[in-house]
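All remarks here apply to the structure that follows.
Note that one protein chain is taken out, while the other chains of the complex remain in position.
Order of writing sets the labels: A and B. Residues in every chain begin at 1.
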Amino acid sequence: MSGNLQVLLLDDEPIVGRRLKPALAKIGCEVDVFEDPELALAKMAQKEYDVVVTDIRMDQIDGMQVLEFVRERWPRSKVIMITGYAMMSLAREAMEKGAFDFIAKPFKPDDLRRVIAKAAHALGSDIDFDVVEVEKANG
Amino acid sequence: MPLIIVSADDFKQGDEISQKVAGTLGYRYLGRDLLHYVATENQVSEEELARALDEAPGLLTRRARRQRLLGLIEAACLNVLLDDSVVCFGLAAHMYVRAVSHALKVRIINEPEQRAEALAEAEGLSVDKARKQVMRQTKDERRWSEETYNLDQTDASLYDMVISLGTLELDKAVEIISDTVGYRKFQPMTYSRKLMQDKALAAAVRRELMGQFPEIRVEANDGTVVVFIQSLKKDQRKKQELVRQIAGGLPGVRHVEVHIIRDLVGQAAQSSR
Partner (left out) sequence: MVESPIQGNGQPPPEMAPQVTEEAEVQGRLGLARDAEQARRALLNRPRFSVRLQIFLGNALAFLIAIAIAIALVASFQRMESKIRFLEIVNDYVMEVEQARRFEKNFFLYGTNLSDAQDNVFKAENILSRNAEELADIMGTGWREQMLPNLHRYQQLLEKLGQQPQSEQALSKNERLRVQSQVRAQGQQMVSAALGLLSKEKTALTEVLTRSRQLLFYSVGLLLLCMGLNAYLLGSRMLSSIGRFGQYANRIASGDFTPLTPTRRYRDEFTELALAINSMIEELEKREAVLVQSHKMRAVGTLTAGVAHELNNPMNNITLTAHMLQEDYADLDDEERLEMIGDVVGEASRAKKIISNLLDFARESGSQLEPLDLPELLRETIALASNQIKLSGIKIDFQTSGNLPRVHGDSQQLRQVFLNLILNAIDASSKGGHIHVLVLPADEPNYLAVKVMDSGSGIPAHILPSIFDPFFTTKGKGKGTGLGLSVSQGIVAKHSGRIMVSSQEGQGATFTVVLPVTTIPAELGAQQ
């Protein structure tokens, strides 16, 4: 991968995409936002993303299915699960299925940025995100 | 890396297994040594702390005091468990670290018969007497957990894994635990780390307030602390202010909310005066 970190963000809550796209863009991510899991899967069938951020509870397709699909299709991609229905069993299931991380809603933009920075680091392409600095700026 | 929390019906075996697991994995071992630190930090005696952990409350036990001692231990223990890769034993962590996905909780049990035989040999008792003593120990263990945390610590559903030393040798148990903790399931993640931070913060706030408010419950979520205390209506404002003052000054606390649970007993006592 050259240049920006390729991120796919899938959440059936439109506001999540609207806010996170610019938030992640600021740390050098190129974000494709999806609200419909089917469309997201169709896109991922063709394109490999560095990081996939997905909600778990969605109407048609479950985030776990998205995770399984990505692990199967693009083993290198890091999948980050975000959910309002966080529970220990769900978290363990996600980890066992190969999720990179699991974040409970509600979270702050920096929480996700931090995890994405970690994922980028794991991928060997560090991005420009200094956790400490941003936190200081926000008080 | 994950946390391993061990609970055992036999203290010595549990301790040995925990230390061996820590050695095998290169994890930090957190055991009763913590009590020394808690004792010096809070000017209480180490023996008293150990007693609170080992003995079920009796008729003469001062419950508020006991609760406070356990609160001190809990806060100190959770503070250490914020780090990864720790094997924790003997600090009742299996009772207060719940629903945290990266904490592997293990219960080590023995066949009661074998325990009785071992006890008879060690103490020079008759097997019958030893058997009775084992039964009493089990009952005490249950009572201790029920009185303190409203849970039965002998209930297998509290744990991810129960290993019977009646079937498996001690070293095999060490091996099994070390293997199991390698499952991805038990890897820490943002969510579970945050849960631990919330728990540690709640325990820290509770520790600071327990002196004034023995019947206190604290919940924390990302720096927001919700404190439940009992109060008579007339003291309500004063107490809320006091809680805000104490809790607000603690590191990591961003916002304090105080909920009053009506002290019905106190209210009745006052109105009948």
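Points worth noting:
One rule holds for everything that comes next: a contact is a pair of C-beta atoms (placed from the backbone, for glycine too) under 8 Å apart; a residue touches a chain by one contact, two chains touch by 3 or more.
From a predicted model like this one, the values you see are computed outputs, not experimental measurements.
Of B:K12, B:R184 or B:H259, it is B:H259 that touches the chain left out of the display.
Annotation for subunit A: contacts to the undisplayed chain at residues 13, 15-16, 18-20, 22-23, 57, 62, 82-89, 104-110, 137-138.
We adopt the following convention: only the chains that are shown with their structure count from here on.
Rounded to a whole number, the gap between the C-alpha centres of subunit A and subunit B is 35 angstrom. Taken together, the subunit B residues at the contact with subunit A in this complex read 99-101, 183-187, 189-192, 194.
Remark: subunit A residues 86-88, 91-93, 95-96, 98-99, 101-104, 107, 111, 114-115 touch subunit B in the complex.
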